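Note that one protein chain of the assembly has been removed; the remaining protein chains are unaltered in position.
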Amino acid sequence: MTAAALDLWRPVPMPVVSKVQETADTVTIELDARDSPVRFAPGQFTMLYAFGHGEVPISISGDPAHPERLVHTIRAVGRVTNPLVAVEPGQVLGVRGPFGTGWPVHDAEDGEVVVVAGGIGLAPVRPVFHALAAHRERYERVWVLVGARTPADLLYREELERFAGAHGFDLRLTVDHADDTWDGPVGVVTRLLEAADFDPSRATLMTCGPEIMMRFVVREALRQGVPAEKIWLSMERNMKCAIGLCGHCQWGADFLCRTGPVMRWDHAMHRFDVGGL
Amino acid sequence: MSDLANALGAHPFLAGLSDVHLAEIAACASDVRFTSGQVVAKEGRPADATYILRKGRVALKAGPHVVETVEDDEVLGWSWLFDGVWHVDAVAVGEVDAIRLDGALLDAAMHRDATLGHALSRRILLLVHRRLERARLRSLDVFGVAR
Partner (left out) sequence: MSRYRLDPHDLDRLLERLQEGGRVLIGPRLRDGAIVLDRIRSTADLPRGLTTVTAPGRQHLLDRADDALFGYEVGPDAAKRWLHPPRVELWRARKDEGGELFFEGTDEPPKYAFIGLRACDLAAIGIQDAVFLRPGITDPTYAARRADVRIVAVQCGASAATCFCASMGTGPRVDRGADLTLTEVLDGEPHFVVEVGSEEGEALIEGLPVKPVASTAPEEAAARAAAHQERQMPGDVRASLLNALESPAWDDVAARCLACGNCTLVCPTCFCTTVEDTTTLAGDAVHARRWDTCFDQGFTDLHGHAVREGVAQRYRQWLTHKLSTWHDQFDTSGCVGCGRCITWCPAGIDLVEEARRIGGSG
């Protein structure tokens, strides 16, 4: 067995250096990757291993300019994510990756960028904000349209507002259900898209969230005239290996761990409406 | 055209209507402002107007719950076309700058000029259609865990 071949399956240990409680069930952790920097494209993911519990795919949510700091936002939804969310600084996790395709941050240059994210779907696009901010002059208007269930479920809220202020992003937030703390928009995220005043012929749209949400977002984007080949989405599937060998993430001929998770709408559209593929 | 007719023609709800139609609508229209917390509509009370929002946010409420907000460039109120009573409370969130279309005057204008009636009815139906689409997405509660 060659060492290179082994690396595909074998994680690298990395210590947790910080942890931020984002919402009731979601945390952001930073891992020290100085010993094996994770150079990634926004949209890519890693396999995170919790000792004794197993591996799970998690999008990278950090700044691509800092491969020595691996940042993940994780929501506790299952057997492996529960212990991952419970880790504390000093503990060590296993990491493989990065894997998969990234958002079209280069293709989007010289035009407007519209990011539409909902719920935990904000985590995989967070590196896009860093990438756009790093070369802000290459983009026209940048729209960040974010939906969440309640104000308490909004991820990165303060940071997004800081980013929007510092880099001139048009940030719009909406929630499905308001509470006393919220005097902003109440309604679904597609409505932010209806209201955003961008030029559909010059815009690249990136959407990430539950599949049903993305279905409505894409429908609205197409209605506004964004071409199918300028719409990108991130598909989520059960993944066990992330290297195209376990078969779990197949969607038609795609292994979404390799030709996804990020893909263009015109590549996805014919399968999107066939249920249960 | 009057300033009001120009303002109406610039609003997405009425963009593209003819000058004649805009003048007919302007004859039913007046500028209104609401201050934060001011009640725009009250459930069960007579619904006598459509509000075309130019700037600001109105919360549609069922009891204490905010069902949805209506924002800049959107439109609120079409019950005068149907049973004539409001079906939600509507409360200004911050300053609201709007144009009020008087329901009775507009109804009469739509009867007088069937082409106006047709054009406006279509636009109102589109609002209802969009609102229904949003309601569908909302009812799926897509951000919940393990649906």
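Order of writing sets the labels: A and B. Residues in every chain begin at 1.
Going forward, a contact is a pair of C-beta atoms (placed from the backbone, for glycine too) under 8 Å apart; a residue touches a chain by one contact, two chains touch by 3 or more.
As the structure is a computational prediction, the values presented were derived from the model and not from experiment.
Asker: Considering the whole complex, which of A:30, A:55 or A:220 touches the chain not shown?
Answerer: Hidden-chain contact among the options goes to A:55.
Asker: Taking the entire complex into account, which one of A:178, A:221 or A:241 touches the absent chain?
Answerer: Counting the whole complex, the residue in contact with the absent chain is A:241.
Asker: Just checking the interface: what residues of chain A touch the absent partner chain?
Answerer: Touch set of chain A with respect to the missing chain: 1-2, 5-6, 8-13, 49, 51-55, 77-78, 90-94, 236-238, 240-241, 243-248, 250, 252-253, 255, 274-277.
Operating definition for what follows: only the chains that are shown with their structure count from here on.
Asker: Can you compute the centre-to-centre distance for chain A and chain B, using the mean CA position of each chain? Integer Å is fine.
Answerer: 36
Asker: Under the definition above, what is the set of chain B residues touching chain A in their complex?
Answerer: Contacts found on chain B: 57, 59, 65-69, 71-74, 93-94, 130, 133-134, 137-138, 140-146.
Asker: Which chain A residues qualify as touching chain B in the complex?
Answerer: That would be residues 25, 77, 118-120, 147-149, 153, 176, 178, 182-188, 190-191, 194-195, 209-210, 212-213, 216 of chain A.
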